[in-house]
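One protein chain is absent from this view; the other protein chains keep their places.
The letters A and B name the chains in turn, as written, and every chain counts its residues from 1.
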Amino acid sequence: MKAPPFAYLRATSLDDAFRLWSAAGPEAKLLAGGQSLIATLAFRLSEPSALIDISRVPELGGITEAGGAIRIGALVTHAQLGASELVRRHVPLLAEAVPLIAHAAVRNRGTFGGSLAFADPAAELPACCVALDATVIARTRSGERRIPAAQFFTGLYTTALAADELIAAVELPQARPGERSTIIELARRSGDYAMAGIAVRAKIAGSTLVEPNVVFFGVGDRPISAGRAASALAGKPAAPATVAEAQAALGGDLDPPADQHGTPEMKLHLARVLLARALDRLIGHAGARAA
Amino acid sequence: MSTTLDIAMTVNGERIARRVEARQHLIDFLRLDLGLMGSHAGCEHGLCGACTVRVDGRIVRGCLVLAAALDGATVETIEGVSDTGEIRDLQNAFIARNACQCGYCTPGMLLTAADLLASKAEPTREEIREHLSGNYCRCTGYHAIVDAVEAVARQRNGKAQP
Partner (left out) sequence: MNEIIDPRSIDRPNSYIGKSVPRPNAKKLVEGRGQYVDDVVLPRMVHVAFVRSPHAHARIANIDAAAALKLPGVLRVFTGQDLAEHCEPWVAVLAHLKGMKSAPQHPLPPERATWVGEAVAAVVAESRAAAEDAVAKVDIAYEPLPAAVDMETALAPGAAVIHADLGDNLCFERVNESGKVDEAFAAAHRIVEATFHTARHTGLTLEPRSILADYNRASGKLTAYHSTQAPHMMQGVFAKHMGLPEGDVRVICTDVGGSYGIKVHVYPDEVAVAVIARIMGRPVKFIADRLESFATDIHARDHRIKGRMAVDAEGRITAVDVDDLTGIGPYSVYPRTSAVEGNQVVNLIGGPYDFANFRAKTTVVFQNKTPTCQYRAVGHPIATAVTEGLVDLAAEVLGLDPVEIRRRNLMRDGTYPRTSPAGMKFEGLSHEASLAKLLAMIDYPALRAEQARLRANDIHRGIGFASFIELTNPSPFMYGVGGARISAQDGCTVRIDPDGSVVAATGVTEQGQGTEAIIRQIVAEGVGVPIEQVRVITGDTLTTPYGGGTWACRGAGIGGEAALQAGIAVKQAVLKVAGAMLQASSDALDLVNGEIVDKASGQSRMPLVELSRIVYFRGDTLPPDLPRELMQTRHFITKQYPFAFTNGVQACWLEVDVDTGMVKLLKHWCVEDCGRVINPLLVDEQVRGGIVQGIGGALYEHCLYSPEGQLMIGSMADYLVPMAAEMPDIEVGHVETPTKESLLGAKGAGEAGTAGAPAAIMNAINDALKPFNAKVFAQPFTPERILAALGKVPSRWPVASSVALPLRTADASAAPALVTAPKAAAGTVREPGLFGRMFGRSRA
């Protein structure tokens, strides 16, 4: 399983990256951590003419706090994400997600931006970004575009990025007071892509969920916002009847495809179980705090 | 655009320079160009962990990293850490506990275990299992590996064997 031949060009700055990319032409691909790209090349699923290595572009790194948001550079690795105090404090959902992503050796090279750009529908970080109302900062040679995460993922392994655009960073709002979040996934083995997963964020007032964001992964062609379930939950105490109503509403939110793990019905069933468990976690936390 | 390029890196403390094919992953580079056969290619798509090596001090999947991308990097393989004696205690424990059977996964398993112990002085058996779970072993059933890593952690903390 050897990759097909290609050229390799290393960018030293963002300008350099765009210059190399446009010179290399449309058959070139960007290389960041390479944890998905190199594997797909080994399978010869694509045959790029060149890889533009952007992993040393200084403008694309770093985790910073600015204007009530946390900005995470595209090249921040999963390991850096998991180790960041800023992330832990202000975007705890991401910190919770990191240990679920593959294994340590992959987390050491895989990047935040790479995960979003690859857009695997069963991946954790895209779902977290949607749940967190993140904004993807996309760059072209000439400018910058801000894309809400909910509009960024457009289908199976596809995104809203234009052919000449790259992800520079992601901006995430800091958790508000009283806000809680959690991510749960069902994977056959630790580190596997999930059979089904959920990322939830909401403000908790007593046992009431305010403005919940409920996002599923591994049950569609992209992260799926469960709007109907969220509406069923919003503003109500999370009593069993409310949870059941939200679970029922998932039938309108999700239309999962079959895969090797199960039928659409199986995936929908798992999503319902996950929703109840995620709410248990959120309200359980809230309850503990109230006590 | 050329499909080859010149790179230089430090491998196991030695500075080397080679012309490589851009498509060559680190494991093929180590094996074919440098003759370092201790790192094994088990799946070549990043899942089995047999190719685990250290780049700039952190463990990586050698099959998911291009040699070309590592110009200027520091790479350590099982041969290197054996020569320095850095993981001698882990290696001895793997032998004593029969935590290595066919040996194909062992170099990657050892580097992953060393990575765990570097960040966590006394991991539980569950934490050991979790950290090693990206490294397949088809022979041992893992129990002996967990025993060996657990024993070394205790030993390094100056505790007696259980």
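Keep in mind that, in the parts below, contacts are C-beta pairs under 8 Å (C-beta built on N, C-alpha and C of every residue); 3 or more make two chains touch, one makes a residue touch a chain.
Owing to the predicted nature of the structure, the values given are computational and were not obtained by experimental measurement.
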Based on the whole complex, identify which of A:Ala69, A:Ala83, A:Val210 or A:Val273 touches the chain you can't see.
A:Val273
Missing-chain contact among A:Glu59, A:Asp221 or A:Glu245 belongs to A:Asp221
Which listed residue, B:Ile7, B:Cys100 or B:Ala151, touches the chain dropped from view?
B:Cys100
Missing-chain contacts on chain A, rising order, are 1-5, 39, 43-45, 121-122, 156, 186, 188-193, 195, 218-221, 257-263, 265-266, 269-270, 273
Considering the entire assembly, which residues of chain B contact the chain that has been omitted?
21, 23-24, 31, 36-45, 47-48, 50, 77-79, 82, 91, 94-98, 100-107, 110, 125-126, 128-130, 132-146
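Everything that follows uses one rule, which is that only the chains that are shown with their structure count from here on.
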Where the CA atoms of chain A average out and where those of chain B average out, how many Å apart are those spots?
29
Can you tell me which positions in chain A touch chain B when the two form their complex?
1-10, 24, 31, 34-35, 38-39, 41-43, 49-51, 53, 55, 79, 102-106, 108-109, 189-191
Which residues of chain B touch chain A once you look at their complex with the stated criterion?
1-3, 5, 21-23, 25, 28, 44-46, 49, 52, 58-61, 63-66, 68-69, 71, 112, 115-116, 130-131, 133-135
